[in-house]
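These notes are about the structure you will find just below.
Shown here: the complex without one of its protein chains, the others still in place.
Chains here go by letter, A, B and C, matching the order in which they are written, and residues are numbered from 1 within each.
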Amino acid sequence: MTDAVVAPAPAPAFSRSEMMIVAAARELAGQRVCFVGVGLPNIAVNLAKRTVAPELELVYEAGVFGAQPARLPLSIGDPTIVTGATAVVSMFELFAFYLQRGLIDVGFLGAAQIDRFGNLNSTVIGPYDAPKTRLPGSGGACEIAINAKNVFVIMRQSARSFVKEIDFRTSPGNLGGAEQAEAIRRAGGWNGRGPSVVVTDLGIWHFDETGEMRLDSLHPGATLDEVRSTIAWEPKISEHLEATPAPTGEELRLVREELDPGGVYTK
Amino acid sequence: MTDAVVAPAPAPAFSRSEMMIVAAARELAGQRVCFVGVGLPNIAVNLAKRTVAPELELVYEAGVFGAQPARLPLSIGDPTIVTGATAVVSMFELFAFYLQRGLIDVGFLGAAQIDRFGNLNSTVIGPYDAPKTRLPGSGGACEIAINAKNVFVIMRQSARSFVKEIDFRTSPGNLGGAEQAEAIRRAGGWNGRGPSVVVTDLGIWHFDETGEMRLDSLHPGATLDEVRSTIAWEPKISEHLEATPAPTGEELRLVREELDPGGVYTK
Amino acid sequence: MSTSKVASMHDAVADLVRNGDTVAIEGFTHLIGFSAGHEIIRQRKRDLVLARMTPDLIYDQMIAAGVARKLIFSWLGNPGVGGLNGIRRRIEPASLAPGQVPLEIEEYSHFGMVSRYTAGAAGLPFMPLRSYFETDLPKANPLIRPIRSPFSDETIYAVPPLNPDVTIIHAQRADANGNTQVWGLLGCQKEAAFAADRVIVVVEELVDEAVIRADPNRTIVPGLIVDAVVVDPYGAHPSYVQGAYDRDNRFYLDWDPISRDEAVLQQWLRDWVYDLPDRAAYVEKLGAERIASLKPGSAPSGSVEYGDYR
Partner (left out) sequence: MSTSKVASMHDAVADLVRNGDTVAIEGFTHLIGFSAGHEIIRQRKRDLVLARMTPDLIYDQMIAAGVARKLIFSWLGNPGVGGLNGIRRRIEPASLAPGQVPLEIEEYSHFGMVSRYTAGAAGLPFMPLRSYFETDLPKANPLIRPIRSPFSDETIYAVPPLNPDVTIIHAQRADANGNTQVWGLLGCQKEAAFAADRVIVVVEELVDEAVIRADPNRTIVPGLIVDAVVVDPYGAHPSYVQGAYDRDNRFYLDWDPISRDEAVLQQWLRDWVYDLPDRAAYVEKLGAERIASLKPGSAPSGSVEYGDYR
C-alpha cells in the first residue's frame, strides 16, 4: 500500500450491489436523523455514517435513537445497536414521539414492487385474499412513508418489481401524481413530503414535478437499454443524465471489511 | 410498661382526627391495591399497611407502585415513596395502565364538599367563573372516582362541607341515586362502582340501596345531635348503629410516633 | 408480601394457556420466548389466536406444529434472512395441502399493533394514529377505521384494543412475585402484558425482591399483573438477551432450509421440541460450546443514587 502515495491505485472492481449501496449512502449527505430499515437500508446507512454523514443519528424502529453499532447489525434489533446508544425506548414512544411527531428526516425503505409514482408494495404478490406470494407486510413501512420527512427507496431493478400497477399499496408515495399527493398530504397533516430518491443497482432516480420517477444518474457499466428492460413502463430519463461516480477504494473497503464481510448484501 | 402484662392499660385518650384516621385505616382490611391521595388519605393508608393490611400495595399518582415509605411521605411525591418501591413509571402509564385499566381496588379521596349521594367537589366554592374560594381542583380525583373499583372518602363533618348541593361536581359519586348511577356507570364502561364508605371525625357512613349515605357507626364521644348539626340534610341513621371501637394503643403509637410525629394531620 | 409465583414451564402453560385462547408472545427481536412457545407445541394446544408484531421463527414453528387457527401481526419474516416458510404454506393457496384450512390472518402495521396493545393496556376502546392514509391496509382489515378529531376536523385512523387472554414475555430478571425488569430493547412487552388477562413471565434469573426495589425505574411489569414466573435460562435462544447472550444467527440461517421442507421441519420439531422435556434439555442438546460462543463482552450500565430518605 505504500506506493499508493506516489501512484493512484487502479479503479477497483465492484459489484452492482456494492454500487447501489454506495450510491444510497452518498444520498444521505447532509441528513440528520435517519430511520433505518432492515436489509439493504441498514448497510447503506451504516456506510453513510462512516463516510458522508458522520453526524447522522441512526434511529431503529426497535426503539433505539443514536445507535453506534460496533458491527453491522444482523437485524434491526441486534444487541449491538443498543449498547452505546443515546436512548433506548419502547416502540410506542419510538413510533409516536419520534416518527409521528415528525422528528425523522429520512425514512429508508425497500419493497417488492414500486410504481412510477413511488408507491410501494411489501405485502403481497397477487390478490390479498389468495396470494401468489405472501411478503412480510408493512412492519413500519406504512407509517414511515407517511411520517418521515423524506423517503429514500433502495431496491434492485427488475420488470417484476418496477411495475405499472402494484398489487397492494403498503406505503403511499406520490399516489397518482405530485399534485394530488401534495394536496392529500397537506390536507391530512402528514409529516412527510413523500419519496425523494430511488437508488437501484442500475442508477439513481429522483421525482420530477409531476411526481414521476426520472433517471438522473446511470451507474458505471449499466446501460439505458438495461434500465428500460427492467422497468414495466417507459421511464423518464433526465436530459442531463449523469454518470454515477464509481465507489472509492475506501467505500469498498468499509463495505467489504467492516460492514458486510460475509457478502450477504453485496454478492 | 411491664405491668401491662398483668393489668390492661386504661383506654388511651385520643383526638377526633386520630379516631377518623384509625377508622379509615381499618376499612382497608382485605383490600389489595390502593391509590393514595394527598393529606389524610396518605396517613390512613400508611397506617393500614402497618396494621390491618400489610399486603396492601400503595400506588401514588406521581407514578409509584408498591411504595414502602420509610417515613410518612410529606407529599404524594416524596422521595421516600420512590426509594425501595417496586416500580416507578411515568404518570401517563400510572393513570392509563393502572387506574384506567382497572387495577386499582380502592381510591381514597378527600373533598371540600360532599352531597348525600357521595358526589364530591374539590374545585371551587361559589360560581366557577367568579369563585368565593378557589380550591385545588381535580388533580386525579375525577378519574379516580370513575376508575377505581371502590372509592373511600375521608373528610371532617361540617354543615359547610356536607351540603345539599355541591357547587361543582369534580368527582362523580352515586349521581342522583343508586339506580341512575349504576345504569350510567355500566353503560359508560366505568371501572368503578362508586363510593363505598365515608369516614368522618364523627362516624362511619356507607351507602344504602338508594345510593344515599347512611351512618353505620358512631365514634366514641360523638353524638347523633352532633352528627345532625354538621350535615345540611336530614341524614339516614342505621337501625343497627354501631359504636366504633376506640383506637388501640398500638394504632395511636403508630400515628403519633411513626406517621405524624409533628401532629400535622392529627391535631 | 410476596407470594411466590414461581412455576415450571410445564405447569405455567398447562394452567394458564387454554385451547382457543388469544396468546401474545411479545419481544421485538430481543427476548423472544422460544422456550414458552416450545412448551405450547409440546402440550399440543389447539385453535390458538396468535398475536405478535413479528411472527418470526417461533410462530413459524408453532403454526407448523398446528397450534393456531389465526394470526394477528404486522411483519412476517425471518429477520435479516428471508420469509417464514411454515406460515406461508398455510397462507398461499398453491401451497396448502388438500383440504387444509388456511390460516386466518389479521394484519396491521407495527405502529398499529403497538397502538392496539396500548389501547388494551390503557383500557381504551380505540387508539388513534396517523398511519394507513392512502394505503390498502384498511381495505384488507376492516378493524382499521377512520376517526374524526373533535378539535381539528382532521380524519385520522383508529385501531381497537388487543387484549390477549395470555401474554408471555421473556426478561432478564424478576422476583418470585413477578416484578420484572428488562433493559435493552423494550418492544411492546409492557403494553402487551398490561393488556392481557393472564401473564407469564419467563426469566433468565430469579432475583431477590431487594434487587428489584433497588432500581424501581427498571421495572417494566409489576407482580400485580403476573400469574406465573418461570425460570428458564437461555429460554430466548436462538434470539438474544441483552447482556447475557447474543442472537444465534446460525440458527436463523439454518431455519430457512429446514422450514422449506415440511417433512424436515416436522422432524426438527420432533428432535428439538416434542422429544425434549424442557428448556434445560434443549440447552444441553445445544451444547456448552455453542452457548459459550454467544457470550458478549462486558459493558456495565453503572449505578445511580436513589438516596435513603427517612
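Keep this in mind: contacts are C-beta pairs under 8 Å (C-beta built on N, C-alpha and C of every residue); 3 or more make two chains touch, one makes a residue touch a chain.
As the structure is a prediction and not an experimental result, all values here were calculated from the model.
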item	value
Visible chains in contact with the missing one	A, B, C
Candidate in contact with the missing chain, chosen from B:Ser17, B:Asn46, B:Thr86 or B:Gln100	B:Gln100
Identified contact with the non-displayed chain, of C:Gln172, C:Gln189 or C:Ser259	C:Gln172
Omitted-chain contact residue, chosen from C:Ala244, C:Ile258 or C:Val273	C:Ala244
Contact footprint on subunit B, counting only the chain that is left out	38-39, 61-64, 74-79, 82-84, 88-92, 95-96, 99-100, 123, 128, 130-143, 146-147, 168-172, 175, 184, 188-191
Where the unshown chain meets subunit C, residue by residue	123-130, 143, 145-147, 149-152, 154, 156, 158, 160, 172, 183-184, 186, 211, 214-215, 217-218, 242-244, 246, 296-310
Positions on subunit A contacted by the hidden chain, ascending	33, 54-55, 57, 64-66, 68, 70-71, 78-80, 82-89, 93, 96-97, 100-103, 147, 189, 191
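The rule is short, and it goes like this: only the chains that are shown with their structure count from here on.
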item	value
Identity of the chain that, by mean CA position, is farthest from subunit C	B
Distance from the mean Cα position of subunit C to that of subunit A, given in whole angstrom	29
Geometric centre distance via CA averages, subunit B-subunit A, whole Å	59
Contacts with two or more other chains, residues of subunit C listed in rising order	190-191
For subunit B, residues that touch 2 or more chains besides their own	none
